[in-house]
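Partial complex: the chains shown occupy the same locations as in the complete assembly.
Think of it as A and B in the order they're written, each chain with its own count starting at 1.
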Amino acid sequence: MPDLKARIEALLFASDQPLRFDRLLSLLEADTESLRNALQQLQHEYYHPGRGIVLQEVAGGFQLRTRPEYAPWVLKLTRSRALRLSRAATETLAVVAYRQPITRAEVEYLRGVDSGGVLRALMEKQLVRCVGKKDVPGRPLLYGTGQKFLELFGLKGLSDLPQLSEFAGDEDLALSMELDFDHAE
Amino acid sequence: MSYRIKLEQFEGPLDLLLHLVVKSEMDIYDIQIAQITAQYLDYLSLMKAHQLDVAGEFLVMAATLLHIKSRTLLPASPRDEENDEGVDPRAELVQRLLEYRRYKEGAEKLEAYPQLNRDVFIRPEQSMQEEGPSEAVPADLNDSPVSLFELVEALRRVLQDKPPPAPHTIISSPWSVEQGMRLLRRRLNGEEYVSFEQCFSGVTGRSEVIVVFIAMLELVKLGQLRLVQLNPQGTIYLYPQPELHSDRCVAALAPHSCEEL
């Protein structure tokens, strides 16, 4: 098998854990001797100062890993990785965006969970801001979306925000949702 | 039926029409409308014969074809010629078919490209990799891939999880804030201080507790009450201020304040 090495490389790359020798053997339907040779050759090729990855024997299997000396850069990468908005954050943002101005208590009523921490985090990112106080006893703060919100979603203004009913394929559901919403208060 | 067509293989009426045109080796720019209409209708009856639902779009196209056919058969009236300058009644259909054919070709070409998770693979998430603490909000918002669709989906989720509004979720307290304030005045009457918990003793019901609490805050705001906490996490005490029982304030409250006091 002339491309046995390439196949091993593809498998190791695509695996989320170390691959044992016998697993590789059965996956590639190779014989023990050629697999051992190909693995050694591949390991040798990776073991070269110009490479950023090594082929390591680990936990009884084989795995491709970044070279330890490049850990600082890899860490920089993973730390700066664009984390997705968490589910809680997206939900809270959605409620604020569509129901603004809205108090924290109202957000929590709709979401069914404490939302103070998420609201604060969203305010720090300027996705949500304080837009006033509600004219009821206690004068609770009213929240609305901030400038960054429009930027993040590429909206010209709040009127560009799609309504539930506008998205393709769920006209009936959307209608019942809109009705539910008005009951919430 | 002399020809066999694998049923259900068409994406829609345009797809079917294109197939018929190609099969009949017709010039797409010069469609024999009578012939193609007959074939099209044959196919629809074939679908019906197989008890397949014929989608509305197929029927609309049948009507369109029949309409074009009738217009090609009629001699053009002089007025038509003036207005349309003899526009071919097939023109729009031909253009739609051409356009459809382009995108169908585009789709076929795309289909042949190596596709992620079908032909090519990227590194999967590593099962042993340690994960950083999941922040509520990403560090760099500009890179965070949240779409408007996801936002709407999130809202849908929130609303879906909500049980249908029942009468009991509507706060319809039998008490007003004024009544809550009267209750507090009564409790504090003649006392140097009263603990926070004591104020609520005998107050049953969530909405009543809320009303009393709001009344408490109102009194604090009016300067008639002070809240004192000696230790962190410790008991909160209410200290009535002289203004609490002043006549002026009582008079300013609801007219029926005498009933309960």
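The definition used in the following text is that a contact is a pair of C-beta atoms (placed from the backbone, for glycine too) under 8 Å apart; a residue touches a chain by one contact, two chains touch by 3 or more.
This one's a predicted model, so the numbers in the text were calculated from it and none came from an experiment.
Indicate the composition of the complete complex by giving a copy number for each shown chain label.
Full-assembly copy numbers, per this file: A x2, B x1.
Here is the rule we go by: only the chains that are shown with their structure count from here on.
For subunit A and subunit B, what's the span in angstrom between their mean Cα positions?
22
Show which residues of subunit A lie in contact with subunit B when the two form their complex.
Interface residues on the subunit A side: 10, 13-17, 78-80, 82-91, 93-95, 97-98, 110-112, 117-118, 121-122, 124-125, 127, 137-138, 148, 151-153, 155, 161-162, 164, 167, 173, 177, 180-181, 183-184.
Which of the residues in subunit B end up touching subunit A in this complex?
121-128, 132, 134-152, 154-162, 164-165, 177, 214, 217-218
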